[in-house]
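With one protein chain held back, the other chains of the complex are shown just where they sit.
In this document, chain identifiers A, B and C correspond to the written order of the chains, with residue numbering beginning at 1 in each.
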Amino acid sequence: MNIFADIILASLVIINLRLAGSSRLGTLIRAVALQGFFIGLLPLIFTGGEHWGITLINIAVKGVLMPIMLTYAMKKTNTKRELEPLVGCGKSVAIIFAITLMSFYFCEARHIEAEIATRLAVPLAFTTIATGLFLIISRRKAITQVIGFLVFENGVSIFGASIAMEYGLLIELGILLDVFVLVFILGIAIYDISRTFSSIDIDKLNHLGDRGHIHLRRH
Amino acid sequence: MTLSKLILAITTILFVGCTIHSIFYIGFKKRTILYWILLPLFFAAMCAACLIENLAGMWVAIEATTLLSAPLICYHYTAESLEAMWKYLIICSIGIGLALFGTLLFMNGWYIPGFVFVLAGYGTKMGLAPFHTWLPDAHSEAPGPVSAFLSGALLNCSFLAITRFRDLLPEEHIVFADNAILALGLFSLFIAAVFIVRQTDYKRLLAYSSIEHMGLIAIMYSLHADDFIFQSHIAAHSLTKMMLFLVAGNLLLAYGTRNIASVHGLGRTMKLHAALWMLGILFICGMPPSALFFTEIGLVCSAPIWVASVVMVLLFVVFAGMSKVAIGMIFGQGDKLHSAEAKPISWTLSIVPVLALVVHFLVFAILFLCCFYA
Amino acid sequence: MIAIAILFLVPILLVGSAALIHATGYLHGDGKKRQGWFYFYMIGTLVSMCAVVGSTFLGDKVMTMLAFILAWESMGLFSSGLVGFESESKESKKATWIYLLSCHAGAVFLILAGAFSFRPEVSQVVIFFLLLCGFGLKIGFPPFHVWLPEAHPAAPAPASAVMSGAMIPLGFFGLVFWTGVTCETKVIAPYFAWSMLILGSLAALGGILFALPQRNIKKLLAFSSVENMGVIALGLGLAAFTYTQGDLLTLDGKASVVDGIFTLAALGAALHIVNHAFLKGGLFLGAGSVLRMTGTLDADKLGGLMKKMPWTGTLFTLNAFGLAALPPLPAFLSELCIYIAAIYALSQGVLVIPAAIILIVMSLTGGIAAATYAKIVSATFLGEARGDQSEIKETPKSMIAAQLILFIPVAIMLIPALLMIAPLWLFRRFLCPRGNTKPRQLTWDCGYEAPTARMAWTGTAFSQPLADTFKAVLRPRTHVKSTKDIFPKEEAIATETDDIVLARGWNPVFHLSARAMQLFHLFQSGSLHFYVLVMILAIAALLIWGAF
Partner (left out) sequence: MNLLITLLLAPLLIGLVNKTKAFFAGRKGASVFQLYYDLLKLLKKSTVRSSSSTWVFDLAPIISLTAIIAASVMLPIGGMKPFVWFTGDAIVFFYLLGVARFFTVLSARDVASAFPDMGSAREVQFSAIVEAIVFACLAFLALMTGSSSLSGMLTAEWCEELAAAVPLLLAAGAWGIVLLSENCRVPFDDPETHLELTMIHEAMILDNSGPDLAFIFYGAALKLWLFAAFLVELILPSSVHCVWHFLAILACGPLIGAIESSMARMRFKRTPYILGGAAAMAVLALVMEIMTK
């Protein structure tokens, strides 16, 4: 089965680069949906087809439900593109590529793949987590940040799947539910933010902080 | 008493206190339904976090606390509170995600990186610097009882999570773990001190004070301070901080501003609240007869010399910042031009703070007397 | 030990009760309405002061230390309430804050010293210096004296009386007691003696020099408290120096000499504590009476009060006379003991250098002190009124009664003095042919017919020549409004003397450190991107640390 796993993991690398390189929100959502779909498949492949149920739920939530919600939020807030990312798309791709190479190199050098189902999985998990965090740091739109968070979460899932961790069904579902609710709340918040700030630029969210200014606003 | 039971008890007491206070502070209206649904759920999630032994299960519960408390923070539904909620959600979720990653690494036998991610992840939730950045925003924007609950209960629960992982570490890694906790604790203390000096917002001030105490708790834990002292510190901090946040909420209600410079002469306008505020701030700074006074002395006695010195200096800076605020708000009539008018507030709002103070005082008086005679 | 405790308890109780009696008259208006708080703070302060003394009898070392720190801290807290009791303005709030901070800083040093005293790896010298800082903050050794001239003018007068008369000397009590508990005499005696000598000299000279140009009565008295603490420290220091002579003695057979020096110096210091309590307490109460009746403490705006307030004026004058340590009043006796100890040491050729320093420092201090008290008495009570005083009358009886309580020791010593001046008085009264007649005339003033009160010198002007001699230290700020036109117009000059240690030492340090702290405000800049970046960097740092 490892050949399938390797194919999936290799395509995940490409998805990561795609995520870093695109400024269209639609593309990003589609990429993250595809990523969710592949990651949903991973446990199935690694464990030899035991957990059909959880796989289906996973794919349904990560590959379908959440992308739909994000698309809905995107339409509601009328945003199509990530206009001025803090790090440009070309540079982003380069950075993610460098991170990918580095994590592969480190994992190879330190021989930590010994018990892992496939030697690609651990470096890929690192890369995906890094991509998610990178998106959160370098993108301005609230939706992109949510996408970044999803990518980050997916990275953790890759790792979880690759070490064949058995949480038990309940906890698996719990984790999934938490992530889902989180994205749901974030989606609502995006809508509220766009209404209150008339934009979903995260840079507009900088009223709070300690820069010696005085809060005189009344509630 | 084990730590989890203690934290469970504290959480319960705080829940009772905050609920009673909410009856007067929030009231039952149509728009407060969500508040009344989420508050017990939030409490339930915290109880779950204390009770579930399974590490991944605990993770689920703690993530649930984030989700359930986020709308509570956004209760006022202003631009600022929305911003606070957003930051809270993003930062804490990343933190919690890291904690999950850490848990996985940990379970797979990679203890050091696993512990680092767990520490960072739950440390985010606990408010250890430099992962604390959501905390001042969320605490200052949430309504009084919610801030009290967040600060007094939630932070402890996350701390509990860290201790569980620390206990599972094999012998050879414990030194590193303790050192890492100590470093984060000291840094939290430092960051709190830095932001408390010249603070302009009294709720943020309390938030930073929470960071300070989380730092202290981390330091005590990492130095294997006496259990009694360590647990007393947690309990006393939670009680006092609840009282302070409730009083701060009342002041916000009366003055309509969180700006320290606009509040003057509490001693003449709101006598009871002035006394509560003064006592609360003195207590949280570890002045006698607060239990924190004894626990901080306990810390100094058990810590290495340089840690003790650094902690005392930073605590002094914190005291300098907080006492300046207390004096500025309580004494004098001040400059009429810039000060806000106080609206009268219901006496019922002072029930819980007074009770908290009395309980704190009584419980610890008895505890310490017993301890000394034993 | 009991004797020492009584030595400190007597001032606490007597000054405390006098202050409570005085407060019944002193509090009025808004203060009267809130008098419950005042008495709460006051009694709390007094009780914790007694507790400080009492805690040393607990026996067990740990318990004693804990109880002492507890009492010490609560003493600071209660008295901070007193200092803040009348605060209206930003300045007085700042004074309260500075006071609270200095109290707490003292406790911090004590906690550290107490905790470290159980660690064998910490040297006793370190512990001693921690103790010195902790108690020096209360005593008011430079550079830790800064709270005194801030807090005393802000506090109500009865509170100042208690704080200055009874609370500050407790620092010596604590210092001696704690040093005794935590350190070995042999090891620490030279450090103790030299630090007392140096700090005492600084406090005595610096205190009185800065007292001299002050125009606020209570500020002047506060600085003079620093001076008196310096004198006590000099006495203690000389007594401590005798311990450094231990070995030499047995060889020389000068044991009795050193014993004598020790006894005299320690006795002088102890007596001075009591005397200072009574005299300074009385002076602060008198200043309070002046404030209560005239509404100001600015000596340059007062004058001629003796005619309106004869009791207050007389008591204040005699107390000031006493505190200038002039014979035959009690404070002179205590200083005399220290002087004799020093001069005896010199004549016997032991401890020559400290004794010579003490002699010179104390004499210079005494000379300036006399000038200072002459200034404040004459500017406030003598001469002509510098404003409308038609409304002013003598204070309520309770306030005078309170001052009379503190006047007892002075009164006892005044009896021989009165007997001594009696012959000359009788001579003038009965033997001079016209000694009985008392015609009154306008002040001669070189024949000028219409003198006004503004022609007399103010207190500041009076002290100016002497202050000018020491202007290198005092660094007064002078505001001149002069005209360079051909025809004279209105001109004015005013000088102010700030506490240079606060103005040029602590304030810049505090401001700079606050500025430095603001650099870290970057951490809470409000940018979510930055927050997440910091998190990742921190994790990376932790991982790297863990990897090694």
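As a convention for this text, a residue touches a chain if its C-beta (ideal position, glycine included) is under 8 Å from a C-beta of that chain, and two chains touch if they have at least 3 such contacts.
What you are looking at is a predicted structure, and each value in this text was computed from that prediction instead of being measured.
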item	value
Touching partners, among the displayed chains, of the absent chain	C
Candidate in contact with the missing chain, chosen from C:G366, C:P409 or C:G546	C:G366
From C:A255, C:I412, C:A453 or C:L522, residue that would touch the chain that is not displayed	C:A453
Selected from C:L148, C:A211, C:L279 or C:V377 as touching the chain missing from the view	C:V377
Hidden partner chain, touching residue among C:L291, C:I340 or C:A514	C:I340
Selected from C:S123, C:S256 or C:T443 as touching the chain missing from the view	C:T443
Residues in chain C touching the chain absent from view	303-304, 306-307, 310, 313-314, 317, 321, 324-327, 332, 336, 339-340, 342-344, 346-349, 352-353, 355-356, 359-360, 362-364, 366-368, 370-371, 373-375, 377-379, 381-384, 420-421, 424-425, 428, 432-435, 437-446, 451, 453, 455-457, 461-466, 469
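Everything below uses one rule, namely that only the chains that are shown with their structure count from here on.
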item	value
Chain A and chain C, separation of their C-alpha mean positions in angstrom	68
Centroid spacing, where centroids are CA-atom means, of chain B and chain C in whole angstrom	41
Chain centre separation in whole Å, for chain B relative to chain A (CA means)	31
Residues of chain B engaged with two or more neighbouring chains	86-87, 90, 94, 136, 195, 198
Contacts with 2+ other chains: residues of chain C	518, 521, 524, 528, 532
Sites on chain C touched by chain A in the complex	518, 521, 524-529, 532-533, 536
Residues of chain A defined as touching chain B within the complex	112, 115, 129, 133, 136, 142, 145, 149, 152-153, 155-156, 159-160, 163, 165, 167, 170-171, 174-175, 178, 181-182, 185-186, 189, 192-193, 196-197, 202, 205-210, 212-219
Chain B to chain C touching residues, read off their complex	86-87, 90-91, 94-95, 98, 112-113, 115-117, 119-120, 124, 129-131, 133-134, 136, 176, 180, 191, 193-195, 197-198, 282, 287-289, 293, 296-297, 300-301, 305, 308-309, 312-313, 315-316, 319-320, 323-324, 327-328, 330-333, 335, 372
